[in-house]
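Shown here: the complex without one of its protein chains, the others still in place.
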Amino acid sequence: MANSGEAVKAAPWRDPRARPYVEIERVTKAFGDFKAVDDVSLNIYKGEIFCLLGASGCGKTTLLRMLGGFETPTSGRILIDGEDMTGVPPYERPVNMMFQSYALFPHMNVEQNVAFGLKQDRVPRAEIAERVATMLELVKLGGFAKRKPHQLSGGQRQRVALARSLVKRPKVLLLDEPLGALDKKLREHTQFELMALQDKLGVTFLVVTHDQEEAMTLASRIGVMDHGEIVQAGTPSEIYEFPQSKFVADFVGSVNIFEGKLLEDEPEYVRIGSEELGGTIHVSHGISAAPEATVWAAIRPEKIFMSTAPPVSSGQGNDNLVRGAVQDIAYLGDLSIYLVKLPTGKVVRVTQPNTSRHAEAITWEQQVYLSWDASSPVVVTR
Amino acid sequence: MNYRRSYFIFTCLVFGFAFLYVPILSMVFYSFNASKLVTVWDSANSPTLRWYASLLHNDEILDAAWISLKVAVINASGSVILGTLAGFGLARFTQFRGRFTLNAMTTAPLVMPEVITGLSLLLLFVALEQWIGWPAGRGLTTMTIAHMTFSMAYVTVVVQSRMATFDTTLEEAAMDLGALPIKVFFVITLPIIFPAILSGWLLAFTLSWDDLVISSFTSGPGSSTLPMVVFSKVRLGVSPEINVLATLTITVVTIMIVGAGLWMSRAAKLETAAD
Partner (left out) sequence: MKSLRALSRIGISGRGLVVSLPYLWLLLFFVVPFVIVLKISFSDIDLAIPPYKPLIEWVGKNSLAIRVNFNNYAFLFTDPLYIHAFLNSIKVAFISTLLCLLIGYPIAYGIARSTATTRNVLLLMVMLPFWTSLLLRVYAWIGLLKANGVINNILMNWLHVIHEPLTMLYTPFAMYVGIVYSYLPFMILPLYANLEKMDWQLLEAAEDLGCRPWQAFYKITLPLSRNGIQAGSMLVFIPAVGEFVIPALLGGPNALMIGRVLWDEFFSNRAWPVASAVAILLLILLVPFMMWYQNVQARESAGAR
């Protein structure tokens, strides 16, 4: 899926020699005693689509606004393409923002809106006309130049806002919840359009969103934020398959988390005994944790196998196997979600694709066996 | 909506508006009465336009109207500038030195009895004249200054409340695209709040045009405004020419109000559609 761009395919964040395009150095923003953004450091590379993902109030919008110049950091620096942007007002930054409400000037038509930024830069009139026309074609609003914002639909207004901020060829484009106002079908369509546009123009995008599906689709990398801090940054698959904390595991997608204690701690595997689970978990990779520490094993619902008959032995004895009774079923068409209650009382969430149209369905109250592969659990220590 | 209550409310509305409009309509009605006694209908000679003609030749009233017009226009234009600055500043800048004072100074004139404002301004002008020789005597200048002082408070309220519902992301977007704050104000903010500023101008104009008390205190010989002339006539009782004046005033106000109402609904459509 997705994360196009030659520069980004090379995963520059793993290359210690690559120079970051946007450097956020230990930035804090405090309002009185309250720290909206707390000592955040982040590097963003040219051509990336970087998503800041978090719930409302986590500080992501404040961070975005600091990049745009609408808030000043209480401490820390922000560098864009090597230049220190501290104290630089928004009208002097090589950065443009696409606002959540689009903020189209109601008294100007589409053409005038898009041309506004170029006029401020005193670009010659002929060039303005040309660039505006090209950009409108690019966002597929070619014939709409003379219309006023109130004559456009929500999706069209969004494209005008996009055109307006991109026509200045900014170094970084900041997007504040770009798809929030659109309905589901339009949202999906626009996600792909955005990515195609970004790929074509090569602009670095920084997107702020609370919608994890949006983040997972759009982003080359995601930064998960909570209470003003970035708790984990990585590619979508890294975030999903290798969360580093319970918070991240739970925030992106759904997950089952079992608390337990380390029974065996070897370099190639660990075994965790969990009272919640009423059983043991065998994980096929080592972890670093203090002895006797409490750990949590996170297992995604799609990675749990559910069967009415006991599964063929996997050579792990009674590890990674429990019995339970189906408490609730939600049929979603392409897959079904099962809530299975274990004897310990814990409810486990299992999803299964409905691969066959006439399969013998598992029903309520049915006794089932739950098992998973030893590579499936992710162990987190916080 | 509850039907039982709506009859009561409906009746109140009908009587309420009747109360508001019967006096106005009666003035209009009797402006066509030939009798000098105004309220005694002279059916033999009425309806007539006799008093309309007579008004147009009444130099005293016409001169006073001209003076009122001059003062009102200058007052409205000046008040709009002062009031927009104050309203914008109070709405947008949440903290600055003297904010409390400015806020108090722009709300006090709204409720202050006019006799106090009028008296105080006259005494100021007298003191200034003694001290630095300006203003020399009372006349149009002193009246205009006095009017501007209380009118700008009204304009401030109008602009301030408009700015409260103003979408600040529009200003941020303009700055983000490279415009300096002062340019943003003239190119983005001002055009969008223009209807509010216009209504502020009209409000200031009307306040000045209708003002009696403050004008009486701050005017001088030869600078009688229309309300002052009307007042001196009306103290003695009814006068048919005043009915004519009232009718003309009401007609103009009605046209303007309806026109303004249409304009504002069109402008509101623009703003809400922009998000």
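We call the chains A and B, going by the order they appear; numbering starts again at 1 in every chain.
Just so it is clear, a contact is a pair of C-beta atoms (placed from the backbone, for glycine too) under 8 Å apart; a residue touches a chain by one contact, two chains touch by 3 or more.
The model shown is predicted, which means the values in this text are computed figures rather than measured ones.
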Given B:34, B:69, B:85 or B:198, the one touching the chain that is not displayed: B:85
Residues in chain B touching the chain absent from view: 1-2, 4-5, 8-10, 12-13, 16-17, 19-24, 26-27, 30, 37-41, 82-83, 85-86, 88-90, 93, 96, 98-99, 101-117, 119-121, 123-124, 126-127, 130, 145-146, 148-149, 152, 156, 164, 180-182, 206, 209-210, 212-213, 216-217, 227, 230-231, 234-235, 237-238, 242-243, 245-246, 249-250, 253-254, 256-258, 261, 265
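Everything that follows uses one rule, which is that only the chains that are shown with their structure count from here on.
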Rounded Å distance between chain A and chain B, as computed from the means of their C-alpha atoms: 56
Contact set on chain A toward chain B in their complex: 68-70, 89-92, 95-97, 99-107, 116-117, 120-121, 148-151, 164-165, 168
Complex contact set, residues of chain B against chain A: 167, 169-170, 172-180, 183, 188, 191-192, 269-275
